[in-house]
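All protein chains but one are shown at their positions in the complex.
Lettered A, B and C in written order, each chain numbered from 1.
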């Protein structure tokens, strides 16, 4: 139900992003104002959630429009007090390297614990759920890169860039960040939701099966 | 509240199947567009959910009508882009062998972990919850067959057929699929919901008690 | 909102019992149509839920009025197909011995696993949560009796009677049933909800702390 005449604030992509944030929050992936999301609207403008706010309370006007190439803010959120997510740099990196149409950032405990199981990457094998990742079949040995955490979120960009350029991780649609969480993406918002469910299921499965 | 004049799209069975999919999704049994459901409507037509979609978002017009004997599609879903569930073959096999009125397919992690505990079958004993399965009493040693996973869902039919023909598993209302999940059925949609709750409870119980 | 002129079907106690069943179901205490509840209405008539139905779907007219002294059905449920809960015998025993105003029966996995930790009783100590039980302080060693399971629910009455007559268990407001679940009660429906939350918290706490 598009009612805006002021730059698309109430368009379906913004509402869908709000719905996804409520869903992810209910899954304990966005506790304590952490995590975030970005995705393109119908006019192919990149919408990025603000930082430091309770993500399940976001409204369509709370998103920033960002240039994915430069990271510049093209249109601010309606409220002046809001600042764009500190994940914006990693979001733009993923979009640039993988042609993603949406990216979510999770602070799920299962993502942190899964990263504890690997050094440079987490190996996932032996689950039908792997089929939920494009190009992966259930007998594959799937590698999810693990990037070391940095003091500031923006500094993660370098590690994420390296991981995405690494041919060993060509199939992955997620990057784990040690002690921190994960970035997960897809070709659009709905596929990103699907991949978020698939990877969080796998993160828990790998840990519980090994313990 | 039947309002359709176009083949029963809004009839109660279709709405009930949608409700069950939302419930099963909330239980983490259908993560990442996985899993599925089928059941008969009032005219005894077999309704099967589509594949590859977010199951909690399904609407009454999204189901296929399938011939349970041949597996042929008798009536497609309203939207052309939808394809019938890849579970359809197993669904038809269960209906043919066990006279089931509905079957659900779960991707629950507890089903996968329960299958880790057995070779050809999972033994469940010592739980009052066993009474929830027709013909089983709480002192029984109940066997749930475990079928090995296959690259494609349709290829599971052979293993499921063999399990259902095996007299050792005559009481079961579920088949576990290794690394994958479970198929669970009942005489109608509501009994299938009951059995899904009973078996998922038992899958968790068996694992936690042994650990 | 009392609208009935037919014996109080829509009175507040019946609606409250339905609300509690939905809440308990959401807690996974009533999976697979298991478990149950009873409580007195404003006219001090004992309302008992039916057996074998999905408890979260109950409506005010689905309860039986039972004589707590004899166990006789004074007024059936509206629908003829319904039968009173098989817990009715235990419910009446608890009401007779402990002057309870409501009793709930749980099939929670945590209740089953807590009973695994004891022989004749489960000892709970060292939790502030114990204060939630009348007459118990947080430094008490609280004993919850464990009754052995029986093939039929009605046969549990003898074991429950013995446990309730045992002075070692004079403070308890719950009886565990091995491999099966628990009965928990209070002076009215709301206190029974409180005690159900307290005991289920303790059942989980005792198990997790010991493991």
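Note that contacts are C-beta pairs under 8 Å (C-beta built on N, C-alpha and C of every residue); 3 or more make two chains touch, one makes a residue touch a chain.
The shown structure was predicted, so the numbers you read here are calculated from the model rather than taken from an experiment.
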So there's a chain missing from this view; which of the remaining chains does it actually touch?
A, C
Touch as defined at the start, partner being the missing chain; which of C:123, C:139 or C:170 qualifies?
C:139
Touching the absent chain when the full complex is considered, from C:12, C:54, C:98 or C:194:
C:194
Which is it among A:107, A:143 or A:173 that touches the chain not included here?
A:107
Note that chain A touches the absent chain at residues 28, 31-34, 54, 107, 109, 112-113, 116, 149, 151, 177, 179-181
What is the set of chain C residues that contact the non-displayed chain in the whole complex?
126-129, 132, 137-139, 190, 193-195, 197-198, 200-201, 204-205, 208-209
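Here, only the chains that are shown with their structure count from here on.
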Common contacts of chain B and chain C?
none
The chain whose C-alpha centroid lies farthest from that of chain C is chain A
Pick same or different for copies chain A and chain B, depending on whether their interface residues overlap by over half.
different
Could you tell me the distance, in whole angstrom, between the mean C-alpha positions of chain A and chain B?
31
Where chain B touches two or more other chains, by residue
none
